[in-house]
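After this line comes chain A, so read on.
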Amino acid sequence: MQVNGQFQPTIVAFCCNWCSYAGADLSGTNRLQYPANVKIIRIPCSCRLNPMFILRAFQRGADGVILCGCHPGDCHYTSGNYFARRRMTLLFNMLEFLGIERERTRVEWVSAAEGAKFAATMNDFVATITRLGENKRLEDLRCKSK
Partner candidate 1 sequence: MNDAVETVRRISGVNPLKCMKCGKCTATCPAYDEMEYHPHQFVDMVANGRLEELMGSKGIYLCLSCFACVERCPRNVKPGALVEAVRLMVIRQQEQNHLKPQEIPALLEESLPQQAITSALRKYRR
Partner candidate 2 sequence: MQEQVRAKAKALLESGVCDRILAWKTGEFFYDVTPAVFTSVEEIDRDLVYNAFCGANLSKYLIAESRKGGKVGAFLKPCDTYSFQQLLKEHRIRRENTYIVGVACEGMADIETIRAAGIKGVTGGDFTGETLTFETLYGAKTMARAEALAERCKFCKSKKLVIFDELLGEQGEEQDVGRFDEVKRLEAMSDEERFAFWQQELSKCIRCNACRNVCPACSCEKCVFDNPNSGVENKAAASSFEEQLFHIIRAFHVAGRCTDCGECSRVCPQHIPLHLLNRKFIKDINEIYGPYQAGADADTRPPLLTYETGDPEPRRGDAG
């Protein structure tokens, strides 16, 4: 999205309910700033993230999508993030294979105690996407609000 001639990326962050969503809450509790471009969607576990959701976000105009979950080994459901890790590894490789910039997708493990890491991750991701510019390769022009 362009605001006053400046590119403002739309970022969707999927956060697992148990670790990363709590980590995001913690960064709020600690008043750690990160750009408002990031909008969080709560999912029960990182393994709930269907590749279709990521593609949907890009279709509707997202410029970057990030998945945050419990650290490997800490999953509330014991194994969910391990499955998510395999799925995202392969999906991101495929997107890159199709010529989609790899920087637009990311997985980061954030525990409920890592409020600072959450904020730092989001700051970094927003900066990366801002540098990269608008998502042109995976957009659906019909969905663009101008």
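On the choice of candidates, all candidates are chains of the complex that A comes from, given by their letters.
Convention: a contact is a pair of C-beta atoms (placed from the backbone, for glycine too) under 8 Å apart; a residue touches a chain by one contact, two chains touch by 3 or more; residues count from 1.
All figures in this text were calculated on a predicted structure; none of them were measured in a lab.
Contact annotation for this complex: of the listed candidates 1 or 2, chain A touches only 2. Of all residues in chain A, only 51-52, 55-56, 58-59, 72-73, 79, 82-83, 85-107, 124, 128, 137-142 touch candidate 2 in the complex they form.
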